[in-house]
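All protein chains of the complex are present and in place, except for one that has been dropped.
Now for chain A:
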Amino acid sequence: MDRHCPLPLENHDTVQLAHGAGGRLADELLGKLFMPLLHNRFLARRDDQALLPAFSGKLAFTTDSYVVTPLFFPGGDIGSLSVHGTVNDLAVGGAVPRYLSAGFVLEEGFPIAELERVVRSMAAAARECGVEVVTGDTKVVGRGQCDGMFITTSGIGELRDGVDLSCSNLRPGDRIIVSGTLGDHGIALLTARHGLSFTGSALRSDSAPLHRLVAAMLDRYRGVHAMRDATRGGLSAVLNELASASAVGIVLQEDTLPVDSAVRGAAELLGIDPLEVANEGKLVAVVPQGEAEGVLEAMRTCPDGTGRNAALVGEVVQEHPGMVVMETGFGSRRIVEMPLGEQLPRIC
């Protein structure tokens, strides 16, 4: 028998309240679905905690909740997303991701087959990232009390020696690099959510792990000043946070910003700025001027392809501290504001 293959759950093809109540059904869900898919030596002990070996250096620790609609979207699903997001939060801190926890909140009536699909995707993503899901929890709430499924993952990583990445490290003259096209995830989700389709275009989430890209960058130059994954609020939010934390200004060159043409088209139509929507497989790096070309080269040649469209998009300046300014192709300037929140398409 292949122990990686989940067994059918007896008599239930949907999640029951009892699956979260700690009894026989909960045990069955754990033993027949979660354990075979996520198996590792820590989970196999079936204790209430994972006992992890100590690292010699610093630990990085992070947590994030995933509440995406729809659960399955072009380019990914909530399972892989919940691994990539947390892995990326560790990676951009300069840590090597090692262990994850996973907490599931399931809605009563959620199809078991879909749950299996999510956990399978999560397991595949974890394998790709070289992390293990070492502890977890499942709760079930009544129908209508959650949107199918929520997942919270926390992650532990091992910090590389000699790395000091921080939002407050930006210095005038530093260069701003983005790892690829902006806005793919947010626009793909918005169009999927509203059933919009654009003929001949393939809008896909960019959900991807960035641990190999970060490794390639830091192997080239360990002194990178700051790195952030550009998730909610997109590039605009990240750059405003960096400028503010370091009390410096940032100037972007509009012509250099990589945006996929299908994303641009959809964003134009919806009246939404691709710089303000979420990415799930893109990072922003701030690198001293003299090292920028080398780091960019390392990103573009990273074998997993996550940095192939990396671009130098701007620089850090002394002027207008806390403010991000865009230089347009016409030679005019405008402010890039911190986005407000919910993206609401314009009337006309």
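Things worth noting here:
Heads up, the rule we're going with is that a residue touches a chain if its C-beta (ideal position, glycine included) is under 8 Å from a C-beta of that chain, and two chains touch if they have at least 3 such contacts; residues count from 1.
Criterion: contacts and distances are computed from a predicted model.
One chain of the complex is hidden; its UniProt record names it "Hydrogenase formation protein HypD", one of "Hydrogenase formation protein HypD", "Cytochrome aa3 subunit 2", "Cell cycle protein, FtsW/RodA/SpoVE family" or "Peptide/nickel transport system permease protein".
Within the full complex, the residue among A:Asn40, A:Ser166 or A:Ser244 touching the omitted chain is A:Ser244.
Looking at A:Pro53, A:Gly144, A:Gly162 or A:Gly329, the residue that reaches the missing chain in the full complex is A:Gly329.
The chain not shown here touches chain A at positions 194, 196, 244, 261, 264-265, 268, 270-271, 320-325, 328-335, 337-338, 340, 342-348.
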